[in-house]
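Handing you a structure now.
The complex appears here minus one protein chain, its other protein chains still in place.
Naming follows writing order (A, B and C), and every chain is counted from residue 1.
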Amino acid sequence: MSDADDAVDRELTMSRAMVESIAHEMRANEEVFYMGEDVADYGGIFDSTQGLLDEFGRDRIMDVPISETAYLGAAVGAAQEGMRPIAELMFVDFFGVAMDQIYNQLAKNTYMSGGNVNVPLVLTAAVGGTYNDAAQHSQTLYGTFAHVPGLKVVVPSTAYDAKGLMHNAIRDDDPVMYLFHKRLMGIGWMPAPDGPKTPVPETDYTIPFGSADVKREGADVTVVTLGLHVHRALDAAESLAAGGIDAEVIDLRTLVPLDTETILESVRKTGRLVVVDEDYRSFGVTGEIIASVADGDLDALDAVERVAVPDVPIPYARPMENEVIPDATDIEASVREVVSGE
Amino acid sequence: MSDADDAVDRELTMSRAMVESIAHEMRANEEVFYMGEDVADYGGIFDSTQGLLDEFGRDRIMDVPISETAYLGAAVGAAQEGMRPIAELMFVDFFGVAMDQIYNQLAKNTYMSGGNVNVPLVLTAAVGGTYNDAAQHSQTLYGTFAHVPGLKVVVPSTAYDAKGLMHNAIRDDDPVMYLFHKRLMGIGWMPAPDGPKTPVPETDYTIPFGSADVKREGADVTVVTLGLHVHRALDAAESLAAGGIDAEVIDLRTLVPLDTETILESVRKTGRLVVVDEDYRSFGVTGEIIASVADGDLDALDAVERVAVPDVPIPYARPMENEVIPDATDIEASVREVVSGE
Amino acid sequence: MVSLGRMRELYADMVTARHYEERLQEEYLEGKQPAFDISAGPIPGELHLAAGQEAAAVGVCHHLRADDTVTAPHRPHHVAIAKGVDLKRMTAEIFGRKTGLGKGKGGHMHLFDPDVNFACSGIIAEGCPPAAGAALAAKKRNEDSVAVAFLGEGAIDQGAFLESLNFASVHDLPVVFVVEDNDWAISMPKERVTDVENGSDRAAGFDMPGFRVDRDDALAVYEAAGEAIGRARDQNGPTLLEVQVHRRMGHFMGDPQTYRPDDDEEAALARDSIDRLESTLRDHGLGDDDLSAIRGDAEERVEEAIAWAKEQPQPAPEDAYDDVFVNPPSGVTTEEPDFDLAGGDDR
Partner (left out) sequence: MVSLGRMRELYADMVTARHYEERLQEEYLEGKQPAFDISAGPIPGELHLAAGQEAAAVGVCHHLRADDTVTAPHRPHHVAIAKGVDLKRMTAEIFGRKTGLGKGKGGHMHLFDPDVNFACSGIIAEGCPPAAGAALAAKKRNEDSVAVAFLGEGAIDQGAFLESLNFASVHDLPVVFVVEDNDWAISMPKERVTDVENGSDRAAGFDMPGFRVDRDDALAVYEAAGEAIGRARDQNGPTLLEVQVHRRMGHFMGDPQTYRPDDDEEAALARDSIDRLESTLRDHGLGDDDLSAIRGDAEERVEEAIAWAKEQPQPAPEDAYDDVFVNPPSGVTTEEPDFDLAGGDDR
């Protein structure tokens, strides 16, 4: 292992970083196992388990029937026995066939038992669009899960974060929903933007939940976002910088717990808030962030904009999908609006 | 039928008003039928179908297996054939066993078909706590459903509204989720507060979706709420009036579409906003309303407060349930805060 | 053959469970008379009592050890008693007290006792997958513990149960699914909602043995369950076991049961598995004194639990904010390490 004090220059894709932390935890703890559809021989449709079958075998990298309620529920049961399952929902969009296990058992058993039972389960799922997979395979559903009390919700945007957050997730004694964006994984057949591939230490390390990361400092406007849109916001910030607007970009990294402090601090500095999200606009992430700021320090807030998927299912055809999923230009436009609008 | 111009003084409970509109629509249109668990002989656990079996028989008031995915999906299929099913989920808390049919089929088929297919289905469900039924039977989940594009979401608070909104729901060619609060129904074994029992015309009438109702006019503060909490907010307003604070109480009546205009108008008048909700606080209704106002007219907003279920599952025991479900005193306190806080 | 000692144990738990439900009914109705208000009295909310279903619970659970897992549905008391759940803390939970199994957060449909691996869910059939998961854990750990999921006959049409049959079967898990057939799912008689007469007929389609004990008889259940649990413990895979029971009360307290034919209710009351076992015990030589001694002990145990529970402190309102997570919400770490990341200029 490399010394953490040495400069780290090994770069990994986000999927390699995730897999590395899973493998590390599986070596360290026999109670960790992974279950999901096509996670064994295939290595995960989105490379989430690439190579793990070879090292750990079928008992610990388990293919399961297309019965999400049964296998997610089985993971809940195994976790309550003290094992530490990682269960994958291939696309987050499939949550509806197993939402009761997620919502009424996984998320609530700890509370309903007065803390006598805990469920150390990591539920992973692929999220996001941008490749024309239409309404049933392109959602992020960030708001849907963050609204559920009892689940910690993690959304990494870089390889470095993905690894540290995964270590933290597996070691956490509570249920963690770990949502990885397909477009960021670095899958051969779905080219990632440049940002998510980062230097990643070989050693294990943990990133605390509830610590948003200022991915770019800026003085004029606060852009709060997560997942893929961290990179789109950074792109927008570059263009805006050329035009003299200095945007701060905050990567939430976890939705639950939510790091309101870092956001408030930034808004107190900039006075302007743009929230960017790949989930549906209404009753979701953008509303929560804006309300938290309004509730926390209304006086600090001079202007606000929401950039999210308008309230329509994700359309298939390219011109329409491009229209509804915010891109850097959309973010730029909204930033210009809050900056000029006063 | 009474002449609409005559004063209406017949009072009905909310459940009688709902049942009356359903019966009316069933008489008028053979394609309307009702399916759910215990809706036939039992008449609905929360009186939602009381008396209908006698008039319409088992074919149109159908008991179904405890297979929510199968029967809600069957309702989707029948609606796509042009029938107009009303399907009941006994408690909204059970949505997780059938969420795929609700979210990925019912809500999206119209869009995915480019409008070639429509799904005129009314999905009814009982919501709410206040009677110590604990974490799996006490939720409202308002935000969860309002976040789904493709569903209209209705939450009546009085018998008058319940009837008009139900007529509108059944005649609507789109999917409507109709959430009735158990505590408002006027069920023998669960005493309702005074408010929901109102005069109800015998004639049929429709209340448009997206029209919030100012249930009390006031100059000092805008209280936005829905369902049971309309009545708690009205109680709070009475007490506050005694102390010289004049609260306006807005009943949303539908979450989708959301009547932002009425809210903005009121906030422009009062400058102060308190949003009261029986759903979980984060990533839900309170966030959306506040963000909509901030987005729509930030300058109009001088002070804001959220009153909702803190982000915990609903606890069973009385002292704890009372603590987490907002009551009139909680609303009063928040109103006083926004009024004094400037 | 079931030994006399074991028969006495079954009987003792049956009368305990029966007395328990009868006493809870009384306590529940306090403050709810004459006008029934579900939120009034010492036990508010829904209450599903299991009087008439004791044979299934004791016949199955008396084969189980503390490290075997049981998941029960919304009607859990008889199963909890048979599994050895702490009766005092369970009762305190039902009364919503701070020292209850769930500190008053769960209530009667959500009893969790990790000491004897007992859990509940109020959502139909959703206890089945976790039971399969407990069995999976045992298998992975090479332990010989087993898991049992209880469900009602109305629950056999729910996806969670049906998927669990396949999941357990294809992974050869040490789990037994026990269907308590009391003929009713609230107001719906089983023939209105289920295509097969016997739930156990579903088993073959999942390559699993299925048995039905078609009378409300603790000893017959005990023998059938012995086989099923033995198969599981010997790593021979899952079993579906259905047991005919009877519902002596309404679905929940306050249920007017207007949908229920009088003769159905009378028949349920007449066919009492406790009477049946009692007469078997008499055949084995037990007399009035022996039987009333057992019943006396059971009643005392129940009274003690209820008395204890009622003395327990109420939770404080602010206790509601605890126990959403066992870890602080920030997870296991609170500080991010500091690496010098070459090229990681966007961090």
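Assume a residue touches a chain if its C-beta (ideal position, glycine included) is under 8 Å from a C-beta of that chain, and two chains touch if they have at least 3 such contacts.
Quantities reported herein were computed from a predicted structural model and do not represent experimental measurements.
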item: Touch criterion as defined above, residue of A:E11, A:D133 or A:D302 at the omitted chain; value: A:D133
item: Option from A:V64, A:A146 or A:L179 whose C-beta touches the chain left out; value: A:V64
item: Selected residue (touches chain absent from view) among B:A23, B:A74 or B:A333; value: B:A74
item: Contact with the hidden chain (one of B:T198, B:T225 or B:S334); value: B:T198
item: Touch list for chain C against the chain that is not drawn; value: 157-160, 162-163, 165-167, 169-170, 192-196, 201-208
item: Chain A residues touching the omitted chain (full complex); value: 37-38, 40-42, 45, 63-67, 69-70, 93-94, 96-97, 130-137, 188-191, 310-313, 315-324
item: Sites on chain B contacted by the missing partner chain, in the whole complex; value: 4-9, 11, 33, 59, 64-65, 67, 69-83, 85, 97, 100-101, 104-105, 109-118, 149-150, 152, 158, 160, 164, 168-169, 171-174, 176, 195, 198-199, 201, 205-211, 213, 215-216, 234, 256-257
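The criterion applied here is as follows: only the chains that are shown with their structure count from here on.
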item: Pair of chains joined by the greatest number of C-beta pairs in contact; value: A-C
item: Furthest chain, CA centroid comparison against chain A; value: C
item: Centroid distance [mean C-alpha coordinates] between chain C and chain B, Å; value: 34
item: Whole-Å separation of chain centres (CA-atom averages), chain A against chain B; value: 32
item: Numbers and ranges of chain B residues touching at least 2 other chains; value: 69, 93-94, 96-97, 134-136, 311-313, 315
item: Junction residues of chain C - those touching two or more other chains; value: 102, 104-106, 110, 121, 123, 126, 159-160, 324
